Structures are given as C-alpha cells and as structure tokens.
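Every protein chain except one is present and positioned as in the full complex.
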Amino acid sequence: MEIPYTVEPRPDSGLANGKLGVWLFLASEVMLFGALFSTYILLRVGAIEWPHGELSVALGGINTVILIASSVTMVIAWAQLKMHNFSRGRLFLIITMVLATIFLVNKYFEYAEHFSKGEGPWHSTFFAIYFTLTGLHGLHIIGGIVVMAYLAGPGAGLWKRNPDQFTNRVEYTGLYWHFVDLVWIFLFPVLYLL
Amino acid sequence: MHSDPAAIQKSIRTYLMVGATLLVFTAITIGVNLIHLAVPLAITVALIIATMKGSMVAAIFMHLNHEKKWIYGALILTVVFFAVLILLPNLSVADSIGKPIGFASGSRAAHGEPAKR
Partner (left out) sequence: MDTVTHTAHAGTHGDVEHHHEELGFWRKYVFSLDHKVIGIQYAITGLLFLLFGFTLMMVMRFQLAYPGHPIPFIGGLFGPANAPNGVLLPEFYNQLGAMHGTIMVFLGVVPLAVGGFGNFVMPLQIGAPDMAFPKLNMMSYWVYFCGGVTMLASFFQTGGAAQSGWTSYPPLADIAPGQTMWLVGMIFLITSSLLGSVNFIVTIVQLRAKGLSYMRLPFFVWAQLVTSFLLLLAFPPLEAAGVLQLMDRVAGTSFFLPSGLVVSGKPLTVAGGGNPLLWQHLFWFLAHPEVYVLILPAMGIISEIIANNTRKPLWGYKALVYAAVFLGFMSFIVWAHHMFMTGMGTTISAFFQTTTMIISIPSVIILTALLLSLWGASIRFTTPMLFALAFLPMFGIGGLTGLPLGLAPSDIHLHDTYYVIGHFHYVVAPGTIFALFGGVYYWYPKATGRMMSETLGRIHFWFSFVAINFIFMPMFIQGLGGMNRRMYDGGMQYAHNAGLLKWNIVIGIAAWTLGLAQIPFIINFFGSLKWGKLVDKNPWDATTLEWSAPSPPGHGNFLTEPIAYRGPYEYSVPGAASDFTPQFEPERA
C-alpha cells in the first residue's frame, strides 16, 4: 500500500505531500515567533527604561552574514541535486552545516560573555526576552543541523533508491532553513540595533 | 519537476546575486543604526529593510514567487493572524480604563468627572 503524491505532485493542487506539509509547519512557526515578538513589543512599551547597546553588534552582524551565506549554500545544494550532481549537492549541504555550527559557536561565546557579567535571563526583562528569542532560534538551528546531518549521512541512501524523493527532502529542509534565516533577519535589528 | 541543467545554472547565479544583495542590505542596516535616528523613525527604517531582505529570502530562496494556491492561501491567513497577534494585545494594553484611547477618550469619565444627569 503506497501513499500517493509523496513525490509526484497531485494534479489539482500542484503539490507533493511533503511540500504542503513543510509550509504548513512553517506557518505554525510564524505564529510561534510572532507570539515572542508580540511579547517583546508589549514588554518594551510597558518598560520605564529599555537598555541600548548591551549586545555585541559585531558578533550579531557576523552571525547575520554567516546565516545568509548558509541560506545561499543550502539552496545551491538543492540546485545541484536537481542537476543530478549528488557529490556537489552533498558538499554544499555539509558547508551549510559548517556555517550553522560556526553560528552556534559565536552564540556560545556571546552567551558566555553575558553570563560572566551576571547578565542572565533573570537580570532584566530585556535579557529575558533576548535569551528566549535567540535561545529558541538557536534550538531551531540545532534541529536544522540534525536533519542536514541525517540527509548527508545515513539518509543519503535514499538518493540511490529514489533521487527525486531525496531531492525533495533536501528542498523541504531548505525551506525550513531559509525560515530560520528569515527569523534572524528580523531578530538581529530588533534585539541588537533598536 | 525535471528542469534542464541550463535553467538551474541560471537560477544558481540568481541565488548568488540575491545572497550578495542581502549582505549589502545587512551592511546598510548596521550603517543606518550608526546614524542614531529618532526611535520611531529608526524602527520604521529597520523594519522596512528587514522586510525587504525577508521578502527576497522568501521569494527567491524559498521559491515563493511561483508557488501554488494552497501555499499562498495558508500563508496569507497566517500573515493576517500574525498581524492580529502583534497588534491586538498591544492595543488592549494601551487602551485601559485609566488612560483610554479612541472614541471614549473624550468622555467625562475619562477626565475623572461624574456623568451628566
């Protein structure tokens, strides 16, 4: 018994199951981060004073560059697979993972610096929302790395059995990854600059 | 969807160009921040730049510029509810009994006066 439209798109919707599934999941993620952005606005507007310049714009800026680069490498990975270049596709997938890991390492240094100064989430509402927003975002990065590692490693066997299905999986992972980048594109100015 | 290699090569070039544009916009964001605009203007400019960057990621990297109706429909619905989630709680907290806004703000009660009989 096969589930139809796992790879071939259904004629009337024009979609494969996984693509619709990933986009619906991303819609729920928009609401998740939206709630946190709403929290940020509510707490900031209600605050008597709001800190400015507490965060390292340099580190934040570098991380922004890294994440944008990783989005480019991610979509190129998918494009390579669409051209049936498995080894190039896999290479770009691994480069994306490396960039993501560097992002996390930077984050670690950033967090460590703040904790050493006693600036944990308990310190103020600003740091509370900063750690929550970036922490949740960081968890999403870790999730992305895990999935990419699976696709580059044990999951790569699917390429031989069903290259189209494997390419689709990379595409869906890419959609998730671009969303993670998108969230950061808003997080960076909101938290670090404004 | 089996596209031909030439078309995909061209789209790779597009991806690289968009990536470069995003980096330029990032530099602009940081640059504008150094100008120290007034807070409302700073927020507006920052959000406009971020929205432009986000739109590029969504349209080009996420292929939203040629997606299907169901995806567009689900996303439009999400954007509407996202806007509701951002706006209404903040409006509710802003408009309170002590300091009303809107059509009741000119009332006698708002100014602490008893109602006229």
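Per-chain numbering from 1; labels A and B assigned in written order.
The rule is simple: a residue touches a chain if its C-beta (ideal position, glycine included) is under 8 Å from a C-beta of that chain, and two chains touch if they have at least 3 such contacts.
In this text, all values refer to a predicted model and were calculated from it rather than measured experimentally.
Residue A:46 is the one among A:46, A:143 or A:157 that touches the chain missing from this view. Contact residues of chain A toward the unshown chain are 1-8, 10-11, 13, 15, 17, 20-21, 24-25, 27-29, 31-36, 38-39, 42-43, 46-48, 120-125, 128-129, 131-132, 136, 162, 164-165.
Seen across the whole complex, the unshown chain contacts chain B at 70, 77-78, 81, 84-85, 88-89, 91-93, 95-105.
As a working rule, only the chains that are shown with their structure count from here on.
Against chain B, the residues of chain A that register as touching in their complex are 9, 13-15, 19-20, 23-24, 27, 30-31, 34-35, 37-38, 41-42, 45-46, 57, 61, 64-65, 68-69, 71-72, 74-76, 79, 82-83, 174-175, 178-179, 181-182, 185-186, 188-190, 193-194.
Note for the complex: chain B touches chain A at residues 1, 3, 5, 8-9, 11-12, 15-16, 18-19, 22-23, 26, 29-30, 33, 39, 42-43, 46-47, 49-50, 53-54, 57-58, 61-62, 68-71, 74-75, 77-79, 81-82, 85-86, 89-90, 93-94.
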